[in-house]
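All protein chains but one are shown at their positions in the complex.
Which chain is which? They are A and B, in the order written, and residues in each are numbered from 1.
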Amino acid sequence: MAASLALTQQPSFSTKLRKLAISQEGILLIAIIVLFVAVGAYNQRFLSANNLSSIFLGNAYIAVAAIGMSMVIISGNIDVSVGSLIGVLATISGTLAVNGWPLWLAWTIPILVGMAISAVNGWLVAYMRVPSIVVTLGMLSILKGGLISITAGAWINNLPDGFHLAQLRPLGVPMAVWFMIVLTILAAAWMRYSAFGRSIYAVGGNAEAARLAGIDRKRTVFIVFVIHGFFAGIAAILFATQLSVIQSTVPPNLELTVITASVVGGVSILGGTGTVVGSTLAAILIAAIGSSLVFINVSPYWLRAVQGLLILLTVLADLARRSKRARHR
Amino acid sequence: MASTVATHGQHERYAGFKRHEVILLFVLIAAIALLAFRSEQFLTTGNLLNQGRLLVEVGLMALPMTFIIITGGIDLSVGSIMGLCAILLGVFWQKLGLPLEGAIALSILVGAFAGFVNGWFITRVGVPPLIMTLATLALYRGLAEGISQARSVRGYPEWFLQLGQGELFGVPTQLWLLLVFFVITAIVLTFTTFGRSLYAIGNNEVAARFSGIPVDRIKTSIYTMSGLMGGLAAWVFVSRVSTTRSDMGTGLELDVITAVVLGGTSIFGGTGTILGTALGVVLIQLLKNGLALSGVKGDGTIVVIGVILILSILVSDLLRRQRGAEH
Partner (left out) sequence: MKKTLFTALSLSVLLGSASAMAQSRWDGADDLPVAPLACDGTAGAVEAKPYDGAQPTNAPDRAGKKLTLVDVPKLIGIGYFNATSKGMQDAAKELGNVEVTTDGPTKANIDEQITFIDNYITRGVDGILFAANDTVAIAPVLKKALESGIHAIGYDSNSTPDSREWFVNQAEFNGIAKAMVDNMAKEIGEDGSFAIVTSTFTTPNQARWIAEMSAYAEACHPNMKWLETVEAQEDNILSFNQASTLINKYGDELKGIFGMTSVATPASAEAVTQAGQCGKISVVGLSTPNSMRPYVKSDCVKSVVLWNPVDLGYAAVYAARAAADGKLKPGATELEAGKLGKLPVVNGSEILLGPPFVYDKSNIDNFDF
């Protein structure tokens, strides 16, 4: 106690460090570093450039989708249809590409379609006052059923050269990772410094106060869903362009993975708090855990149990941190 | 999220959910009439009783889920609890050599304990329900996989299969079980202090706490109940399909929540009835069945259910608002 008092009187580098360390982003960063060091010590190949690249490359689309999901959750809503949406958009992208559409259209049309579908969700939630879980549960069924009716899960192959955006490596770093980093930074800055970004927090945190502050709640929620559709669209493009073949189907449980990344990243499901930096770090942590379990020879039967336990521990660490801070006050 | 509810008046909300059930009943009757018109096998006693058999697991889990959602919570782990209990039932019986009766009882107890763990973390540690049960969704399923080592347990004696495959007074045995629990939960929710406390917690948890309602104890108990029902559903399910697998009940949580929400329980908490949930469960089952009988395929059926889910909530809310405007 005394030590921390002394520290608050003398703001120094170590205080800043400590502040960072006790934020959710800090906890995640520490967890990632500890994990990398520990598993790396056990098996050095874990830290090889190839493996690091795999961890980031194979999961960047989850991080990108989690950015939009975080905004939706911060605004006090949820979207359980995102996995189906990504499946549908990836199929659209691949279908356009094999039918000879210019590549830039095969990459951009799915993003627009994603924004349009998500706008329907947003309109129902914001203006028609249907709870977001109801709207998106319904949308999940509609998208999944629709996709199966139309494609029957056929494989899309013979994709044209150059379609595989995610496989490009500018400056030696996979394109998908560039997308993840740049979009996270842009979204984080926008959420923090723009008036609209801050209004998302206001709407999710205290709708009444937001109304008094002159924020149009409905418009804000609607726009958040449209933006979420944009990120889902980009995630779908990364998903579609990563492998040389696309199966026109809905990736199983993807929505749960994306939501998990958001909540582990410190986005409160009650709305109003959280950052997209946290959700991206969480997506990386979850990916790294998946990879490390293979490296440390955890019997694969127990894999899912360990994952569940880790989510729980992260959340408990977050709660412990908050109650500690409350006590310090 | 909670504030949206707080803006409605007590009276209006009461009228609102009554209204929703009437609408739902109307939709149900319309659906039955339409489906009976499209397929002559649909409206037969045999088919309807058989559908009754198939909806019991979702129905059992939907009852406590209604309680939980009324308090503003959610339980995403029910499907995984069902999977865990199913596996434990088999393992206790075959691997540990317990008598089958004991294995059933013990597996249901573990289900209740799994639910209790959810409730304990939610109330005592303050983990939000969605996150807690998201974590245990993975954890309990993982335990089921780990314990079973992906092995099935088969070869149950004939008497064990009676519950899931047999009949009692001409009605599928497990349907009696569901009916009993339906009546109990409906009475508890409507006529007891406990039931009224659930609404109070859902409307305004802080106020409920200040008015002396043991909020934490009540919440812990309903999550425990949810786990217990998961265990019970596992017993019914294993008995119906005569084997255990660790992937049983995967994704069932969404079916359960869909039924409850369709039944008019607001996801924001504070409103909902057991009757509404029962109508929701029946409507979804009959729609799936009726559409299949009239030649709509599985992929088309889930589209229809998605549309109906959104529309029913939309229409009921629009009507409620119209009523509100008249006042």
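One rule holds for everything that comes next: a contact is a pair of C-beta atoms (placed from the backbone, for glycine too) under 8 Å apart; a residue touches a chain by one contact, two chains touch by 3 or more.
In this text, all values refer to a predicted model and were calculated from it rather than measured experimentally.
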Full-assembly contacts of the left-out chain, visible side only, are chains A, B
If I consider the whole complex, including the chain that's not displayed, which of A:43, A:108 or A:273 touches that chain? A:43
Residue among A:24, A:199 or A:249 touching the omitted chain: A:249
Using the document's contact rule, name the residues of subunit B that touch the chain not shown here. 39, 41, 44, 46-47, 50, 54, 57, 110, 114, 117, 120-121, 124-125, 139, 143, 145-147, 149-152, 154, 165, 237, 240-243, 245-252, 288-289, 292-293, 297-299, 302
Absent chain, residues of subunit A that touch it: 43, 45-46, 48, 50-51, 54, 58-59, 61, 144-145, 147-148, 151-155, 157-158, 167, 239, 242-247, 249-253, 287, 290-291, 294-295, 297, 299-303, 305, 309, 312, 316
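Throughout what follows, only the chains that are shown with their structure count from here on.
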Centre-to-centre distance between subunit B and subunit A (centres being mean Cα positions), rounded to whole Å: 29
List the residues on subunit B that touch subunit A in their complex, please. 1, 3-4, 121, 125-128, 130-132, 134-143, 145-146, 149-150, 254, 257-258, 261, 266-268, 297-303, 305-307, 309-310, 313-314, 317-318, 321
Flag every residue of subunit A that touches subunit B in the complex, lowest number first. 76, 80, 124, 128-131, 133-135, 137-142, 144-146, 148-149, 206-208, 256, 259-260, 263, 268-271, 299, 301-309, 311-312, 315-316, 319, 323
